[in-house]
Every structure is written in structure tokens, then in C-alpha cells.
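Of the protein chains in this complex, all but one are displayed in their positions.
Letters A, B and C mark the chains as written, and numbering starts fresh at 1 in each.
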Amino acid sequence: MTDRRPKVVGFCCERHGMDAAVLAARSGRQYDASVRVIQVPCSGRVDGLHILKAFEDGADAVFVIGCLEKNCYYDTGSIEGRKRVEYVKGMLAELGIEKERVEMFNAASTNAWAFPEAASKMVEVAKRLGPLDMGGDTR
Amino acid sequence: MIVAKRKPMNEIAEMVAPYKNITVIGCRSCVAICLAGGEKEVKMAASALKVKNRKEHRDQQFETLVVERQCEKEWVKEVEDKILGADVVLSMACSLGAQTIADMYPEKTVFPGLNTGFLGVPEEQGVWSEKCVGCGDCIIHLTGGICPVARCAKSMMNGPCGGSSNGHCEVNLDIECAWYAIHERLKLQKRLDLIEKVMPPKDWSTGHYGGRRTYVREDARLKQHQKKGKEAVQ
Amino acid sequence: MKAGSNLEKVFDQGLFAVTAEIGPPQSANPEPLTHHAKMLKGYADAFNLTDNQTAVVRLSSIASAFIIMREGVEPVIQMTCRDRNRIALQSDLLGAAALGVKNVLCLTGDHQIFGNEKGAKNVFDFDSITELSVFNQLRTEGKQVGGQVIKDPPKVYLGCAENPFATPYEWRGARLAKKVAAGADFVQTQAIFDMGMFEKWMDDVRARGLDKKVHILAGVLPMKTAGAARYMKNKVPGMIVPDHIIDRMKKASDPKEEGIKLCVEQIEVLKTMKGVHGVHIMAVAWEDIVPRIAKEAGLLPRPSFK
Partner (left out) sequence: MSSGRIQVVICRCCTESPKLLDIAKLEAAANDAELVMSVKVVDEICDGKAVVDVAREAAEKEIDRAVVLACHKRDVSPALLKAYRRAGIDRSMVEFVNVREEVVLPHVDDPEGAQKKAETKLKAALGRVTMLVPLLTETEEMRTKNVVIIGAGVAGMAAAEAAARAGAHTVIIEKSSRSVKAPGILMSNTRLVATKGTPGNYELTIMAGEKTEELECAAVVVATGGGWNSLKGPLAKASKDAVPLYKLSEMLQAGHAPKGPVVIVDTPDPTGKSLKVMDFAWDEALMTAIDVKKKHPQTEVFMLFQEMRAFGLSEITYKEAAELGIRFVRYDRTGVPKVDPKDPTKMTVTDLAQGELLSVRLGTLAFAAIPANPDNRDIADALRIPMTAEGGLRRGGIQRWPVATPRPGIFVCGSAVFPKSADAARAEGEAAGSMAAAYASKGTVEYGGSVAQVAQEKCSACLTCIRTCPYEAPYIGTANKVEIRRQLCQGCGICAGICPSKAIELLHYTDDQIQQETRTMLGGDF
């Protein structure tokens, strides 16, 4: 049971985020298959609730990836996205859950490394912290 | 409006820990507007508790719902079955909402999910500030539309204390000195004479200190024979 | 004669008055008070006993006053509005007067956030000006806030504090006028470092004719280090310490001596200022320096009255 692969959800904006992911794939960059990409139009669409629900439904780490804050397709969307992530971090921390399990990333469409790097970082975090339901020694 | 903020999640988790079926009820009025207890916050609180339960292998059922105004019996009544069906109610309204439910269903345990803060206004998105303490005897016509009772840390009535520093309050330098603001406002209006007289001692009995207050409008009250059903009998 | 206190007599004779401070201890031990009273006796006309200053719990000011009076030293009790409502304030005034206290300084009080009981519920039923007006009515008409008239009203000499260095500066004179209208007999100012600014405030005070109606005791504060000066400039709201003073303290080979010298110089200037009727020496936690300052500033000997 303990060697269960961690599950990571990545909410990815349809603009720079997804373009970066596609470019990464075409450049042959690899990341763990356990990363589940959920496409959203903009990281500002992500609601803290979506992140929490992902944890509820079995995710061990969640990330949001959007455009660069100064070059967001939807102007201020990725700034909003970051705020949602920060709020969830606060809630998790209050409950004694590692806030590192959720992160915000920004990418430009030309950054082939951005998406795989974010994905790998979160897989690593999930592995290091262990599955959410196995790390419950604090009970 | 009434400004509130969510209690830290760990406090909420601790309160509801012994219970199995929890109904979380929000409110679409003030607390939704101050981003503390609307549908989103209700769902997020429940979800966060479920995430914690997943981590700790605890099993709890959450029902989430929102009523239009939790401080009014009729609105609460609409979700009565969900209240009666729960082991405990977590109210994500202001304390008025929580108390309304608690008073209506005395056998039910009701927990507050929010800390009710103050009567205030949104200064900008995400920033709320206190502007009234409900003293029951408004004097802002004498103070340039700025309430010294609520906005001065010492509720001073005769001008700024010696801690007014560059127009800021000594208690918290991020906050403006209410009396400095009053002075500037009245100067602008050329009405500084208003604060030159010594104010008589304020009568606090119109406020909370006079005991719990009830305001009655006899012309609005329903007469005995206007009431329906059970209410008419009481 | 309103109360017949030593301080009142000094003013009545047109003499330059001196007051200083004694901070009550954070314990039930009266010894430090007795010690300071003995040491300072004869170096000032009256001594302020602070009322839980900066909201730190201390031996009460009225009890402290009683203790130093046993040593033949005259107290000025400070009474803040932070911890007492109108019932307690009036009651304590009657009690203090009955014990023989003759000088009362009315203050709003520091907010509890600065003290060691931050969770305290404050009162602030009054502010200092309302307190003055209520006490004034009580002593002159024997009438309480609520209207009841009492026999044997308290005979007290009423003082207040004023800070010329708090904002809005232009209204500080008007605020003193309110205090005078409310019944203040004397006023002690916040510690003065910026003489120019104080002079400007005095101009306003004189223009309003207040110097004729109230006795002004200019506050001075001897400093031990440059750090203290910087701290007051940066951290104490409503305190203005010009850079040249900080510089002077910084450059001094013996900052303590420099601090004393500076204080004495300030008193010399204040003595010549029209409308200033005395000085209030705030030697916070440095009470034993008061005799030396009084001596070097030529304030001795203090008059005595039979």
C-alpha cells in the first residue's frame, strides 16, 4: 500500500500554460504519468474549492499553472489564480496539512521547461510527503 | 454591514470532531458579501474538513447549504429538515444567524464557524473596517460624518489624544487617527467651531451598556388576530 | 485658593514651579516609594504618581500618594479614564481628597495595547477633558455627573497634560483651550526637544490668552543614550526629537553627562519663555538624577510654605 504512486492534479490554463505543456511534449520532455492535467480557460477560473475537492477525491498534491503575471492572456487571471492557491494553502496549514501540497506556477508559452518542471516538482513533493491519507501520524 | 471572518479551520475541526453528521449553513447576506460565509466559503470549509478526514481516516458526513438571511426564522425554517437531520449544525453566518438557529431548535447543538467582528464597510475589495459600534445615539453630525466612538481607539469625544502621530493612531500606525480626520474634515467645511466646545459626558445607556436592547415599531407589529397558526396561540 | 496645595501656592506667588515623577513599583512593596520620597524631598514642589503608566499594572497611584505623603512630600495623582467609569472616577476622587491628596492630573490614559494586560477591556467612559469638567463641577458645585449634589465636595487642584507635538499641530492650542474651559488649573506638557515647535505652540497659546488662565509646566526628559533619543523619535507616537539632538547624543563621549547638560540647557531656555510657569522633569526610571538637574538648572532652593 505504501508504494502507491502519488496522484498529482495540475489545473492548467488553456493559454500560456497549455501552450507551454504542448511545447514541452513536442520537445520530448518527460514527466510522471501520475500527473493529471485538468484544462481550464484561465488560472483565474480555478476556485479554491476545485483544489480542495481534488484533495478530497484522492489527490496528494495539486498545482495550478497559468500565464506569467505580467503577460496573462486574460490580463489579471494568473494573479487571481495565485491568490486562490494562497488561500487554500492557509486553510490546509490551519488543519495541519502540509501547505507545500499545493502550488502555483507561471509559464510563458515558449518555456518548454516550465510545465515538466512544475509537474516533476509536485510529484517529488507528493513522494516526499507521502500519500495524503498515509501521512496521518498526527492524529 | 456585519463584518465577520472564518474561524481558523483547526478550531472548527476541533468543534465538530465528535460528530458524524454535520450540516454547514451559510448566509447570502452580509457574510457572503464580506467573503466569509457565502456558498463558496461553506463548501470550501466542508471540503477542507473532508480533506483532513481523508488524511486521518475519519468518517463524517457533511451537508452544505445556504439561506438567504440566517437571522430570520422564516428563511431558516426552509431548511429545517437539514437542521433536524444533523448531529450538529455549523453556522457560517454571523453570530445572529447561529443564534437564530440555536433559539429555534433548542435541542440542537449549533457551532459558530465565523467570528463576528463589527459593523463596517468595505474600503476596497478584501478590506473591511469598523465604522460604528451601535451606541444608539449618533453624533456624527457634530464630527464631520466620522464616528469618534467607533473609529478612535479610546472613543474620545473631545479631540485627538497626544498619541496622534502624523495623522495616525498610536495604537496602530496603519490606522488613521479619527480625530485628526475629523479635524481635517471640519476644517474643509469651515465648521471647526463644532469641536471647540467641551462635549458633555456621553450617555452610554442608549448603547449596549444599558442592557440588551429591543426596538419596537408598534405600527409594524402584527396584532394578535393578524397572526396565523401556532403563533396566534402563543 | 482652590485646594491649598503646595503647587498651587507656588503658582500663586508667581514663582517658577518644578514638578517631577515617581513611578510606583510593580509590587506591593512600599519601600521604593519611601526611598524616592526621601531622596527627592525638597527638589520639586510636587511629584506625579503615575496611574498604571503605559497600561502596566502597578501599585495604585492613590495608595502611592498616601505613602509619599507620610514622608512629607506632596503628590500629584494621575487619574486615567482607561480603567474607571464615572462611578469609580468620582468615588476615587472623593477617596483621594479624603486622604489629603490635593493635586489631581486628569488623563485619558495610554491604550492597554501598550501594556502587560493587552486583553483587558478598557472603559473610556470619559476622555481627559470630560473628566476635567466633571471633576471641576464636583469641586465647585458639589454636583455629580448624574446631577446629585453632595455635601463636602473634594478640594482639589486640577491639572491635565497636553502634547504640542501630536497631530493636528494647528489644533493643539484649541485643545488646550478646551481643557482650560473644562477647568484645568495647570498643565504639564509632553517632553520638549524641538524648542522651535514648542515656541510656535506657545505663540498660539499666548494668542488665545491661555497663559493667563492656566499654569504651564513645560516637560523635559533627561536621556541617558543616543539610542533612547532615536527610540523616542521613531517609536513613540506624538514625540518629536530633532536630528541635531540625536547627533549631539551620538557624538558625546559621555552620553549620560550630555543628556543632563542638554536637559539643563532646555530648562534655562524654558525659564525665559513667556507664559511658561514651571518645568516638569520626567526622569523615567532615573529619578535620582532630579536633584542634580534641579540644582544645575538653578531651580533650588524650592520655596516652602507654612
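Convention: a contact is a pair of C-beta atoms (placed from the backbone, for glycine too) under 8 Å apart; a residue touches a chain by one contact, two chains touch by 3 or more.
The structure presented is a predicted model; accordingly, all values stated were derived computationally and were not measured.
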item: Missing chain: touched chains present in the view; value: A, B
item: Which of B:Lys43, B:Arg151 or B:Lys202 contacts the chain that the document leaves out; value: B:Lys43
item: Hidden-chain contact residue, picked from the options A:Val40, A:Met91, A:Met104 or A:Ala126; value: A:Val40
item: Sites on chain A contacted by the missing partner chain, in the whole complex; value: 5, 7, 9, 15-16, 18, 21-22, 24-26, 28-34, 36-38, 40-42, 44-47, 49-50, 53-54, 57-59, 67, 71-77, 80, 84, 109, 116
item: Residues belonging to chain B that touch the chain removed from view; value: 28-29, 32-33, 35, 38-41, 43, 66, 125
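As a working rule, only the chains that are shown with their structure count from here on.
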item: Chain centroid nearest the full-protein CA centroid; value: B
item: Maximum centroid distance from chain A, chain identifier (CA atoms); value: C
item: Approximate Å spacing (C-alpha centroids) for the pair chain A, chain B; value: 36
item: Distance from chain C to chain B - Cα centre to Cα centre, in angstrom; value: 41
item: Junction residues of chain B, two or more chains touched; value: none
item: Partner chain B, residues of chain A touching it in the complex; value: 47-49, 52-53, 55-56, 91-92, 94-97, 132-133, 135-136, 138-139
item: Chain B to chain A touching residues, read off their complex; value: 8-10, 13, 40, 43-44, 47-52, 54-57
item: Residues of chain B touching chain C in the complex; value: 153-168, 170-173, 177, 180, 183-184, 192, 196-202, 204
